[in-house]
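The structure is given below, and queries will be raised subsequently.
Excluded from the complex is one protein chain; the other protein chains are retained at their positions.
Then we have chain A:
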Amino acid sequence: MLPIRLACYGLRSVAANCKRINIGALSQITRKFSSDERPQFPGSRSQWTEKLEFIRPDLYDGIPVYRVMDRKGKVIDPSQDPQLSQEMVIKMYKCMTQLNTMDRILYESQRQGRISFYMTNYGEEGTHIGSAAALDPKDLIFGQYREAGTLMWRGFTLDQFMNQCYGNMEDGGKGKQMPVHYGSKDLNFVTISSPLGTQMPQAVGAAYSYKRAQNGLCVMCYFGEGTSSEGDAHAALNFSATLDCPVIFFCRNNGYAISTPSKEQYRGDGIAGRGPAYGMLTIRVDGNDVFAVYNATAKARQVALNEMRPVLIEAMTYRIGHHSTSDDSTAYRSVDEVRYWDERDHPISRLRNYMLSKGWWGDVQEKEWKENCKRQVMTAFARAEKKLKPNWKEIFTDVYHEMPSHITEQLKQMEEHVQKYAEHYPLKNFSKD
């Protein structure tokens, strides 16, 4: 690489400075460059300048936002239409709408005291489904907490989602986590962990592991623009590049970190502006455009695996819902602002318009699907609510691989105690096995 770059510099110097340089022999060119021609510092060998000029962050326009469709769902440049099959597009639409419906039901259920906590994905469905559809189902996903659509795309059932939220006996997480902390080994989705940003260096480590295994898979790491302020984010982005790891960093820039708007989260050109600084391939996309997200992710995956390097995608979107059931966003933003995004720029509406224009969808299918979807969600919901809680013994499992003696002792003590005072405990609410 180096001799070629110096050779190019040599060619330019010939024109600009009329220096005599033997272009024929590359090795001679490299030898002819003394320390005066180019800085020799180990940290950077860019160029010399005698002009005192600071780089102004505001003069630069910012990395442009890649899109395929306009806000009305019309493809702007037909060459960018990924030409997905009708089946695939309908699947995408159904997945997004089902996610939306499930969100509504579960948010309400928290309000009614049926589950303790919930986080909706309103407005960001496009980022989930567009990206998940472009990955290999075996690619490992590290999420933050607002990526339920990726899991839904991969086949996590409504029952599985609800079981986790209810923490019942069929929850894959055995009732050990708060709602929305999903995980699935089968679907290659690492269990959600609350501390922000910790998933980022973990994703890099996992990608390193995949690189060593040469398994043709990559790692997908989702995070929000707020989380990118965490120290972990810096370490992860930096390391992924220095270690040449096949990881895609996908930032959901939805404008808010609870109440902190993005203009208070950073001063620079968002998260995409940082990518090149870390030495990685970067793109900014319209997160509400499913096809733009799809195209960017597909290309990112190709690069990550073929060139063994990380890629950064910043998907611009808007968080239509509250941060969680513990938040009331009317405290820090206007209802009008929220309505604007809901009505004018929603990933679901834009895809629907695309489908309508192709003649793949109509009012009849919409009505039928809406009813069907609602019914499926409601019946899953009713099922989850009725299920028993996990066996109380699960409190003691999985602390270590092998249950240590002091825990086994406590389990036995509790067993005896529960047996003796059975009538004082609500055992009928808990599974027997």
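Before moving on, here are some points about what is shown:
In the analysis below, contacts are C-beta pairs under 8 Å (C-beta built on N, C-alpha and C of every residue); 3 or more make two chains touch, one makes a residue touch a chain; residues count from 1.
Following the convention adopted for this analysis, contacts and distances are computed from a predicted model.
Entry comment: the absent subunit's protein name, as recorded by UniProt, is "Pyruvate dehydrogenase E1 component subunit beta", drawn from "Kv channel-interacting protein 4", "Mediator of RNA polymerase II transcription subunit 18", "Pyruvate dehydrogenase E1 component subunit beta" or "Coiled-coil and C2 domain containing 2A". Within the set A:93, A:210 or A:381, the residue that contacts the chain not displayed is A:210. If you put the hidden chain back, the residue from A:118, A:239, A:381 or A:430 that touches it is A:239. The residue from A:144, A:177 or A:297 that touches the chain not shown here is A:177. Residue in contact with the omitted chain (choice from A:229, A:397 or A:431): A:397. Think of the hidden chain as still there; on chain A it touches residues 140, 142, 171-174, 176-177, 181, 183-185, 190-191, 193-195, 198, 200-210, 212-213, 219, 231-232, 234-236, 238-239, 242-243, 394, 397-401, 404-406.
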